[in-house]
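Only a single protein chain was left out; the remaining protein chains are all shown in position.
Residue numbering begins at 1 within each chain, and the chains themselves are lettered A, B and C in the order written.
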Amino acid sequence: MFKKLLVANRGEIAVRVLRTAREMGITTVAVYSQADRKSLHVEMADEAVEIGPPPPLESYLNIERIIGAAKATGAEAIHPGYGFLAENASFAKACSEAGLIFVGPPSDALRRVGDKLEARQLALSVGAPVIPGMTAVQPDIGAFKKEAQKIGYPVLVKAAAGGGGKGMRVVSSLADLNAGLEAAMRESQTAFGDATVYLEKYIAEPRHIEMQILCDEHGNAVWLGERECSIQRRHQKIIEESPSPVMTAKLRVEMGQTAVKIAKAAGYRNAGTVEFLYEKGHYYFLEVNARLQVEHPVTELCTGLDLVALQLQIASGEPIPLTQEQVQPRGHAVECRIYAEDAARDFLPSSGVIAALAEPQGPGVRCDSGLREGLEISVHYDPILSKVITHGESRDEAIRRMRRALSDYVILGVATPISLLLDILKHPAFLSGKLSTHFLDHHFADWKPPRPSENVQEMALIAATLARAGARRSDGALSSKARPTPWQTIGHWEIAHG
Amino acid sequence: MFKKLLVANRGEIAVRVLRTAREMGITTVAVYSQADRKSLHVEMADEAVEIGPPPPLESYLNIERIIGAAKATGAEAIHPGYGFLAENASFAKACSEAGLIFVGPPSDALRRVGDKLEARQLALSVGAPVIPGMTAVQPDIGAFKKEAQKIGYPVLVKAAAGGGGKGMRVVSSLADLNAGLEAAMRESQTAFGDATVYLEKYIAEPRHIEMQILCDEHGNAVWLGERECSIQRRHQKIIEESPSPVMTAKLRVEMGQTAVKIAKAAGYRNAGTVEFLYEKGHYYFLEVNARLQVEHPVTELCTGLDLVALQLQIASGEPIPLTQEQVQPRGHAVECRIYAEDAARDFLPSSGVIAALAEPQGPGVRCDSGLREGLEISVHYDPILSKVITHGESRDEAIRRMRRALSDYVILGVATPISLLLDILKHPAFLSGKLSTHFLDHHFADWKPPRPSENVQEMALIAATLARAGARRSDGALSSKARPTPWQTIGHWEIAHG
Amino acid sequence: MKNEYILEGKLRRVALEKTRDGIQITVDGNIRSVHCEEIDSGHFVIEKDGVKYRAVVREMGDRTHVWVNGQTVVLERPKSEAVGIVGSSDSHLTAPMPGTLSKLLVTEGQIVEPKQTVAILEAMKMEHNLRAPRAGKVAKVFFKEGDVLEADATVLDLEPLAEED
Partner (left out) sequence: MKNEYILEGKLRRVALEKTRDGIQITVDGNIRSVHCEEIDSGHFVIEKDGVKYRAVVREMGDRTHVWVNGQTVVLERPKSEAVGIVGSSDSHLTAPMPGTLSKLLVTEGQIVEPKQTVAILEAMKMEHNLRAPRAGKVAKVFFKEGDVLEADATVLDLEPLAEED
């Protein structure tokens, strides 16, 4: 095992990777932009290197700076997290050219699965079911029109380099095709630096079900069970769970084996996810996510494995330490993503300062977070703040636990989707497992946050007034630790009747 | 299932029970003494009832007040936690007489296993191995002298009503017998209101290994695997783990079956623990802990079960929802207890205010805590603050994870044994699993906290000075929320060389 | 002390007054029988009619955010400006967050429908549609494509449609 690891990411995923690395006795190096000087991942690492101004292109996407930081600190390996450079074949190549271990697939495999069209060909070559659509990059709008005509509207325009729902547009008629292509290309260019898009049949009511896999350089490969990620907004997952409510033991083995076949055909290595759409008993290969995914904790809680530890072991050349038979998922896990966004205003990202924070705790509750009070949530980066993951003996227990955890989660200062998530977790369609990627459109299109009851409103008014009274009283009476000790505050008030 | 539960306890265990009850949709009632008005368990419950002044006898041990609170709030059941009234047969009886469900064994079973001598007889009756010693209450010092003579010094004087190491004394010669008896009786009277003590053979190098069991009123009983709790100070556990490093599959089944036999013979119901001493391949019945134990999370992390949920199900008359074959422990779990005590000064309890707090988080880390910043740690109660429990695929991973978690745990204001725990977790004898209840005496008798390096000392001096500078600067510039916002503080200082 | 907030568009008044028996709390002039415990700075447990409410308060400029039992309530301090000024959302279109104006879809003088997308703002690697709050004529546009906007920057002014429009 290497001795020193640089984590080329920020936020909750950098913190999560750093924790495992520290537990393995590996010295850790964080990198950070000028906007992230006070971030938790910077504090947690043994060393930290500033790599540039806030815009990602000048810092977290700056390959030269990151490799420079690794060389300067003597790091032997780089973990890219997710997003940023995680699936960037040039970065993987630059790492190996600099003599650094890239904790992820080899550059070739990244390129192969990163190109959606090539990945599709790979899937076809091993006999995996795929969605009807384009099989090669098309030069002009005419080709798109023809293909759309052939497979029938609605069609889906997708970025070839895409992921995370970016650079994707549903086009329901010829009249909208041009605008949809343009929007997808513009977004793809911005997000991935590549405007190439393609087109496929739009599946009306799919579930998103994906399979976690591991491959090592010794030819071993295992699948670790599925995650259902159908609850999405803006094509981006917000609730994930495992097992999927529609999964059968037979289908799981079939999808698992298909996923491993695709990965092997791609020369894949390390942890990865093969995504499928599922509708009415059929599944279709969607794409390979060649990275540790946001929702990986769902699989960790079910299998008892530490995927980051396994990633580091595989990257250092060790074989996968378990056989397919030793993978024995247990119970049910659910993850809710907490974004800085306003669910009532079309999920508009929200920036600001974390003014108050209390994260959920307790048996079966895990909170992967990069937050602390006083942290500024910058406009420069993906607005994910944290993830709450719960595990229970049954789906019902995991969901009830999640409701308890979310209703204990205090975040003030930025908007979060917590009240939407709580409403979803109570919805009959969710509870009965009737999911599709259009779940939110079907059931929550006009969602408004529940109006606070008159009692809750009055308590808010009273608490705000008490806080002002308290703040006033502590003026000039503050201790040197700059916050009032309990006995300096207003204390216990018993209000007499009448 | 009942609809409303009163939790007759405080601190971390009350919080832990409340969490599961809330997840099960049960309305919760907390009780609290005047010292605990601002405690987390009071805040977390749906309702809260003050039950008296700080001394336990006037509040948490006041049966009448607690039952009164249950009646007044319409609670149908009472969970006693551990300590206080958890194993009090009169309390269990008073509950059932008041028409309340006591979440624990029936009063008769409590009395039977609570009397150490009767429990010994029970164990003998089912063929369980026991430690040589007294088999009945003895009226005078003469009988103790005779018995000690018979089994040979050293002998152990134990409180018949005892537990948690209270009311216990090792006596190594006739000369010390009188003093030992007196001390044990005095402590037993104080702790349990009963001065009855007895005597048994003192086993020199035992391991403490216990078996978690569940029994329901339908005659079902299962064992959930063992915990090794050999690392103790003052006869009280501080590190627990599962599985035990010396356990074999065969021995586990044997001890599990023995534990279930004893419980059945006692007419036991609900969750409980049968404690054994183990030495050189032999095990001896020690006692039954007729309650949820402090270290129950170790079993929860290994089995994936929620013992409190199971307790509530059993108490409401449901059968145990799983068979012995369905109990499939996985991986390894370790628990460290965090007490308010000074490990360098003979574990002297420490009282004070929690001035700073940051609890460990991350994959495989659970922190059961009743803490928050500003909380006053009172002298009136058991000094347990919280528990850190880690789970890993192997013992090694669980231990490494615990070291990471403890080194991230910030508690200022009261002394804690964290640096001792960290030293134990690095000790070769601990790492190789060579444990006994005298582990600390053998390896840590003269332990002193590691001296901070000169660099750490200087950083402490610099940080303290910066904090004073910051506190000064924020004087008069404080916002109404009474703490400086990040941009009011001294911020980013780059110190020029020479 | 007396405190005023705007909540759900209504002016609400809270008063704390010392009495012989403790402190009397009134909301909009009605006495509230509650039990309050300050747990920590800005952190309260309030009991009313046997029901407990956990509240965490943070003042952020003109707004006070209060978390109560899992819900967040935002209180506004009444503005000192004279009542009657039209809300900014009605006559101006403002950037809801900082970002780059990646696309401007209207020109001055153009008539827009309610909810019509008039501009696209790019922030946090996503595109966000800025929509007209109501029907109107674009009176003035303050930025051009590619400009970087601060939060709450006015992107354009809308004027009401004249009868003949």
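One rule holds in what follows: a contact is a pair of C-beta atoms (placed from the backbone, for glycine too) under 8 Å apart; a residue touches a chain by one contact, two chains touch by 3 or more.
Note that the structure is predicted; figures quoted are calculated from it, not measured.
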## Note on the structure
Touching the missing chain are A, B
### Query
Which listed residue (B:M185, B:A263 or B:I418) would be found touching the missing chain in the intact complex?
B:I418
### Query
Among B:R186, B:H282 or B:H442, which residue is in contact with the omitted chain in the full complex?
B:R186
### Task
Sort through B:S96, B:Q326 or B:Q457 and give me the one touching the missing partner chain.
B:Q457
### Contact partner of the left-out chain, one of B:R234, B:H282 or B:H427
B:R234
### Message
By the contact criterion defined above, which parts of subunit B meet the unshown chain? Give residue numbers in ascending order.
### Response
166, 183, 186-187, 190-191, 234, 345-346, 348-353, 355-356, 358, 379-383, 406-413, 418-419, 422, 449-452, 455-472, 474, 483-484, 486, 489-498
### Message
Counting contacts across the full complex, list the positions on subunit A that touch the omitted chain.
### Response
37-38, 42-43, 45-48, 73, 372-374, 479-483
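Note that in this section only the chains that are shown with their structure count from here on.
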### Summary
Higher number of C-beta pairs in contact (A-C or B-C) found for A-C
### Central chain of the complex, centres being mean CA coordinates
A
### Query
Distance-wise, how many Å sit between the C-alpha centres of subunit A and subunit C, to the nearest whole number?
30
## Note on the structure
Two or more other chains are touched by the subunit B residues 37-38, 374, 479-483
### Query
What parts of subunit C, by residue number, touch at least two of the other chains?
37, 40-42, 51, 57-59
